[in-house]
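The complex is shown incomplete by one protein chain, all other protein chains being positioned as in the whole.
Presenting chain A:
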Amino acid sequence: MTDYLLIVISTVLVNNFVLVQFLGLCPFMGVSNKLETAMGMSLATTFVLTLSSVCSYLAFTYLLQPLDLEFLQTITFILVIAVVVQFTEMVVRKTSPLLYKVLGIFLPLITTNCAVLGVALLNIKKVNGFIDSIVYGFGAAVGFSLALILFSAMRERIAVADVPVPFQGAAIGMVTAGLMSLAFMGFTGLVQI
């Protein structure tokens, strides 16, 4: 049980995928203009990340390893992720058409979210076991969601600030992301995984 807690703390705070490992920056910058959209994106990404982390773990352990095809892992994972995203898109479209509309192009773009592939690759390297990989994927997704939601709440405030002209828009967003990353450095050394 403690192991799982440590994995969660490690992936959410210490090795936050966005703010410490700098993965998944495209949705982090692209979907963070409004808090509501950010929340929808977080939910969708959480679903995809957890599921794809598990699926790619299974594909790696029960398909690639027995056949000695580990060198095909990247291409296999991309395929697995694409399938999971397609599945998520269909679910969201059926259950919440409004969310589907709000997320728009970003939903299929989860496929190219480097955090998803990054989690799948790091997952097989760092943790072993079925439950571990679920926890790892979920923790990574919670970390992503945390960073994205807090960032979007901040950007709503910065949008009305009197920012100097050369820094308006994406530039000040980048500065803010950098300062957030600086704040997350405070968690360094909390757990070693």
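Note that a contact is a pair of C-beta atoms (placed from the backbone, for glycine too) under 8 Å apart; a residue touches a chain by one contact, two chains touch by 3 or more; residues count from 1.
Just so it is clear, contacts and distances are computed from a predicted model.
Student: One chain isn't displayed here; going by UniProt, is it "Carbon-monoxide dehydrogenase small subunit", "Ion-translocating oxidoreductase complex subunit D", "Stage V sporulation protein AB" or "Protocatechuate 3,4-dioxygenase subunit beta"?
Tutor: "Ion-translocating oxidoreductase complex subunit D"
Student: What does the interface between chain A and the hidden chain look like in terms of residue numbers?
Tutor: Chain A touches the missing chain through residues 35-36, 39-40, 43, 95-99, 102, 149-151, 153-154, 156-158, 161-164, 167, 172, 175-176, 179-180, 182-191.
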